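All protein chains but one are shown at their positions in the complex.
The letters A and B name the chains in turn, as written, and every chain counts its residues from 1.
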Amino acid sequence: MVRFPLRRAHAARLLSGAAALAPAAALAAREWNFQPPVTEIARQQMDLHNYIMWICLVIFVGVFGVMFYSIFKHRKSAGHQAAQFHENTLVEVVWTVIPFLILLFMAYPATRTILAYKDTSSPDMTVKVTGYQWKWSYDYLQEGFGFYSNLKTPLAQIENREPKGEHYLLEVDNPMVVPVDTKVRVLITANDVLHAWWVPAFGIKQDAIPGFVRDGWFRAEKIGTYRGQCAELCGKEHGYMPIVVEVVSKDDFAKWAAAQKQKTAAAADDPGRDWSLKELVARGEQVYAANCAACHQATGKGVPNAFPALDGSKVATGPKGDHVAIVLHGKPNTAMASFAQLSDTDLAAVVTYTRNAWGNATGEALQPSDIRAARK
Amino acid sequence: MQPQHARNDAARLRATNVRTALVLLTIALVFFGGVIAARFMGGWTTGISVVGFAVFVFLAFAIGRNLRSPK
Partner (left out) sequence: MSSIPHDRAAAGHGTHDDHAHHPTGLMRWVTTTNHKDIGTMYLWFSFTMFMVGGVMALTIRAELFQPGLQVVHPEFFNQMTTLHGLIMVFGAIMPAAVGFANWMIPLLIGAPDMAFARMNNWSFWLLPPAAILLVTSLFVPGGAASAGWTLYPPLTIQQGMGMDLAIFAVHIMGASSIMGSINIITTILNMRAPGMTLMKMPLFCWTWLITAYLLIAVMPVLAGAVTMLLTDRHFGTSFFNAAGGGDPVLFQHIFWFFGHPEVYIIILPAFGIVSQIIPTFARKPLFGYASMVYATAGIAILSFIVWAHHMFTVGMPVAGVLFFMYATMLIAVPTGVKIFNWLATMWRGAMTFEAPMMFAVGFLFLFTMGGFTGLVLAIAPIDMQLHDTYYVVAHFHYVMVAGSLFAFFGGVYYWLPKWTGTMYDERIAQIHFWTSLVFFNVAFFPQHFLGLAGMPRRIPDYAQQFADWNMVSSIGAFGFGLSQLLVLYAVVKCIRGDGAKAPAKPWEGGDTLEWTVPSPAPYHTFETPPVVR
């Protein structure tokens, strides 16, 4: 399981990092505080953090000032004789009560912020966010369209065969788009395991729990692109399911939403249509890349001892019915989840593709109607 | 449970020790069973609260009863 290559590009980065050639670039690699907040909640969180850090710092300096004074003055080598006192009720009461009072000063603003954080009432729009292994989907409930959002960073960058881009690991094919100055309520759930939807600049983090819908909200005040990541361990690609939210003007949002609606309508497939093998394989390859390749690999070889190969597998070359059943229902107690959320056409295409890709050459084509029948 | 002198009365110490151990073991078993059973009794919050409360009572009882009898 161990791989070695420390590639040349990397050695170069190591050197440039050490030399800190370009100050701007070097600074960007050295972030040390909260990302600039663009919502009221995120700003309050940052202020609260600063406020509490100052209190802690003052106490810390005071307490350890006393300790270091004692260490330098009350040492045997300095000839200090040990006193023998071992209690003092007044002092003990004082240092119990004062910390308690300080805590009250921390609790008050914290309570205010958490009440606001939790108040998801009267939103201007609602988007349903679903976590999958390993991507997000966004459904605009009122507008009636939705899409998946996959990592866009090419594998070559991850494996150090190409230099890394500016937004390495924080870029997606289809970002979530929301209008500025609008209270957006997000309904968050998951399809398979726990995920967590987190955008630091908005100050929102909410676990996505399969079978349950939780909510949160944000009102972004500045147009721009904001990036976050899945924050709950969800399996091997946990580090590779970023979140990108584009905040645009209200006009731009209306245009974008109209275009999305049109696209959805155009993409709606005629369910009765018969597909040719070639069409199915072409579409199936895309579906495979987005849903299956993370585990089974683009080569169909899987990962030994973890994810089975499809190339030459009994399932992909055996009876069609069993193959469809596994894709629809998953395989219990393994990472193979149900993919029933995909459309009939996508499922027919991907099953057809795996039965005809690599060394598999069954020559069989499944039609969307086959999947529809199998769902029943 | 006064501190005992093992030499003179090893058997009595042994019996006291076993009694203490059995009490502790029972607690462990009740908690193990309790946390699973709580799920079947409906509200798991109730189950956990009961278990948690039992811990308090037990702690207070076990420590308190030894504090009362300083030698």
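Everything that follows uses one rule, which is that a contact is a pair of C-beta atoms (placed from the backbone, for glycine too) under 8 Å apart; a residue touches a chain by one contact, two chains touch by 3 or more.
Only a predicted model underlies this, so the values are computations on that prediction, with no experimental measurement involved.
Novice: With touch defined as in the header, list the contact partners of the absent chain among those displayed.
Specialist: Per the contact definition above, the missing chain touches A, B.
Novice: Consider the whole complex, including the chain that is not shown, and state which of A:Met125, A:Val180, A:Leu194 or A:Ile223 touches that chain.
Specialist: In the complete complex, the chain left out is touched by residue A:Leu194.
Novice: Any idea which of A:Val180, A:Ile223, A:Ala289 or A:Ala335 touches the chain not displayed?
Specialist: Result: among the candidates, A:Ala335 touches the missing chain.
Novice: At which residues does chain B meet the chain that is not included here?
Specialist: Within chain B, the residues that touch the unshown chain are 1, 3-7, 13, 16-17, 20-21, 24-25, 27-36, 39, 44, 48, 51-52, 55-56, 58-59, 62-63, 66-67, 70-71.
Novice: So which bits of chain A touch the chain we can't see?
Specialist: Given the touch definition above, chain A has residues 1-6, 10, 13-14, 17, 26, 28-35, 41-42, 44-45, 48-49, 52-53, 56, 59-60, 63-64, 66-67, 70-71, 74-77, 80-88, 91-92, 95-96, 99-100, 103, 106-107, 110-111, 113-115, 117-118, 157-160, 164, 166-170, 188, 192-194, 196, 198, 200, 203-207, 209-212, 214-216, 227-240, 303, 305-306, 333-335, 337 touching the missing chain.
Heads up, the rule we're going with is that only the chains that are shown with their structure count from here on.
Novice: Would you kindly tell me how far, in whole Å, the mean C-alpha position of chain B lies from that of chain A?
Specialist: Averaging C-alpha atoms per chain gives centres 45 Å apart.
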